[in-house]
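Some chains omitted; the rest stay in position.
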Amino acid sequence: MIRTETVRNILSWYEGETPGLKANLSRLLMHGRLAGTGRLVILPVDQGFEHGPARSFAPNPAAYDPHYLYQLAIEAGVSGYAAPLGLLEQGADTFAGEVPLILKVNSGNSLAASANDQALTGTVDDAMRLGCVGVGFTIYPGSDMAYDMIEELRQISHEAKSRGLLSVVWSYPRGGKITKGSGETSLDIIAYAAHIAALMGATIIKVKLPSDGIDLDAAKSSYEKYDVPHATIAERVRHIMQASFNGKRVVVFSGGEAKTREDLLDEVRGIREGGGNGSIIGRNSFQRSKDEALKLLGEIMDIYA
Amino acid sequence: MIRTETVRNILSWYEGETPGLKANLSRLLMHGRLAGTGRLVILPVDQGFEHGPARSFAPNPAAYDPHYLYQLAIEAGVSGYAAPLGLLEQGADTFAGEVPLILKVNSGNSLAASANDQALTGTVDDAMRLGCVGVGFTIYPGSDMAYDMIEELRQISHEAKSRGLLSVVWSYPRGGKITKGSGETSLDIIAYAAHIAALMGATIIKVKLPSDGIDLDAAKSSYEKYDVPHATIAERVRHIMQASFNGKRVVVFSGGEAKTREDLLDEVRGIREGGGNGSIIGRNSFQRSKDEALKLLGEIMDIYA
Amino acid sequence: MIRTETVRNILSWYEGETPGLKANLSRLLMHGRLAGTGRLVILPVDQGFEHGPARSFAPNPAAYDPHYLYQLAIEAGVSGYAAPLGLLEQGADTFAGEVPLILKVNSGNSLAASANDQALTGTVDDAMRLGCVGVGFTIYPGSDMAYDMIEELRQISHEAKSRGLLSVVWSYPRGGKITKGSGETSLDIIAYAAHIAALMGATIIKVKLPSDGIDLDAAKSSYEKYDVPHATIAERVRHIMQASFNGKRVVVFSGGEAKTREDLLDEVRGIREGGGNGSIIGRNSFQRSKDEALKLLGEIMDIYA
């Protein structure tokens, strides 16, 4: 399949980048069922690190096996598969080249007393060795460790991009001036999170789907005075895209915990309508049986296609 | 346009520097409407990082697009454009060589609980790759993190200057012995801030326009006994220039939040009269419509010309 | 002895690794009485560092001599011998090549006020110099220093594996949300610990044998709802293997303090039945007389063989 005009246009946004990086971005956007559409669905499996194996895989024990996760990603035809080091290694050879890989290079775990940081758990070298198209990195803007995380991102992103790897940034605000819970998914906070990722040079930005609340007092007047529309999912997604260099960055959204199929598909429709580039679907896929997961991922990709 | 005597004189102050650095300083001082005058106006866009996208760009949504900011800088004929990594990247190729660029390599954000530090968000390598004339770095003299910031500046400045890049220092005192609020813009504090930047080897110093107060008790007697004039803006600017190696460093002033056009122009007249080298105009330009912004920047540059 | 099919199969799990690392893993699995079985028994001697010399060696003073420990490992025919720098050095030449060595590169000591960290006490260079097959590293998931330990592991593991050395991870949760004492050996916590080690790219995982408790409230519902069997040692070991990439990582178990011979042998039977790869037997071997130790190690290996 020849690169589409849509993908060619997306690549043109990344002016500062090397042909090597653009080739990897093209690989991701030209892979799977959504190849060439400028949309993408990514399978992320970092829940084992974050919540432990039983909470992640007991609902569908086949998923304890790293090969199963590769197979799910390949059979579903998702655009890419993102996971920590061990999971990617166990399958990297068997499935070499069958699905674009993103190595998640930092991870938190829920045994820790506080949740304001993540540990570096992989290297750019690892990503090169495993044939990945990019590295994934989480930042927590607002947290006590946010500036340290941003500095780590700066280093890893610089190293990754200099070797042609995409920098995929999970931007998840928490702590600081942000209201615990509801504030973390409010519109202004998510827009800020996406903007920070864009300013940090992220190739792909991953944020949570925003609610319609505005959290920071200092921001409320701007939203009211300039009347930023945010009643519907589509409008909120549109604002997030605006905050992401006026739509000139690839942004994907996560929905969080497993929910009903209909809720999830409604969200996907909103993302598509608002101009978002796609979804990251984790627990909603690997915690279902393979048949159900393939069906759901198929429905999601049908909406985006 | 051949380098003017005025610019030639300014370059002569930078005795310790390489021809490469002087070439970049010359590029900045010989660009745009103020080329050759020894004065300069710089467009900075770090407000998105510091206050979030909506507070920065909702008043003029066109400014969400990084290309718009490049165009504004180019059409207005300002001397240079300063911004964080992502903003410069998105346009670096399209507008290559059309306006001198300064990469802001550290940034704070207002989600953080405290405001005594910034995170490193770009590298000297990035500045080279993007064809910048210099790097920008903020220090907060007085804050708990001041010595760490100064040490980071020392490293980045050394690396930048060894490659011919200007070191542009935003010197913004806060914390420590400084009275919160009013003290941060008092005359003695701003003079101290400018002096520290000069001692650190800054090529260009950026400070806030000082008020007429004296904050530190230890400094009051010196100001009184030796009768340092500071009733007018021009007199205060003159003192800041004195503290900047007796006027032998390039110093630009920022006015802070958007205010009336007349207030702003009065400040500019004071800076010019006091021997300051120019202004940094951010929110007062990109938060207005393009026509209004071009008009205002034109009026400002008319005063300096 | 030619490499068995069982070992060949185990090597096939380590897709991401170099032939050099697989050769070292093969060396370990093809050594001693359990050669070729896919099971292994390792002699660890880090108790001197952790509890001091008298508490470790007074019961059997011959063990004060590093040569004795080498001889014990060699005569018993265990798969490998793991110890800190000094112990391996004193014997490395005399016994060169007679038993696979694992250099423990971090260690704690019980003089310290708190027990939430270990100090780096050896280097990958040392392991190469001494002819080791791998390096051993302890992490304490949950502790205040856990993320730092994980980042150290990432660096050392990367360095070790790039030179073909195995990464053997002692994953011992403590602190954070874990109930002090009983929680540290509960099933969910040990499963989480094994999973983290696997995700970090451990070649061999070492955990404590789990009890039948579930410690974290957030995990209880998963264990109940999905009915994870855990009444017997074998069932619990089976779950740990599941959490270790569905049994596709080598996992060895430690039993802790010296206990009766029968208790120990029952544990070993449970590990074998549950699909665990073997045991680490420290104080139960070197604190007995050599004859008794050889007899006990023989009985243990008979069960695994």
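Annotations
Per-chain numbering from 1; labels A, B and C assigned in written order.
Heads up, the rule we're going with is that a contact is a pair of C-beta atoms (placed from the backbone, for glycine too) under 8 Å apart; a residue touches a chain by one contact, two chains touch by 3 or more.
Remember, predicted model here, so these are calculated numbers, not experimental data.
Displayed in place are 3 chains, all sharing one sequence; the entire complex defined by the structure file totals 5 copies.
FYI, only the chains that are shown with their structure count from here on.
Viewed as a contact network, the protein chains form an open path, each link joining two chains that touch.
Think of the whole protein's Cα atoms as having one middle point; the chain whose own Cα middle lies nearest to it is A.
Homomeric contact chain A/chain B: same residue numbering on both sides for under half of the interface positions.
The rotation relating chain B to chain C, fitted on Cα atoms, amounts to 145°, rounded to the nearest 5.
One inter-chain figure worth recording: chain A and chain B are separated by 36 Å, centre to centre, where each centre is the mean of the chain's CA atoms.
Mean C-alpha positions place chain B and chain C at a centre distance of 58 Å. Those residues of chain A in touch with two or more other chains do not exist in this structure. The touching residues of chain B, when paired with chain A in their complex, are 48-49, 51-55, 57-59, 61, 64-66, 84-94, 107, 109-113, 117-123, 125-126, 129-130.
For chain A in complex with chain B, the touching residues are 13-17, 141-142, 144, 146-148, 150-151, 154, 158, 162, 173, 175-178, 188-189, 191-192, 194-196, 198-202, 216, 218-219, 222-223, 225-226, 228, 239, 242-243, 245-246, 248.
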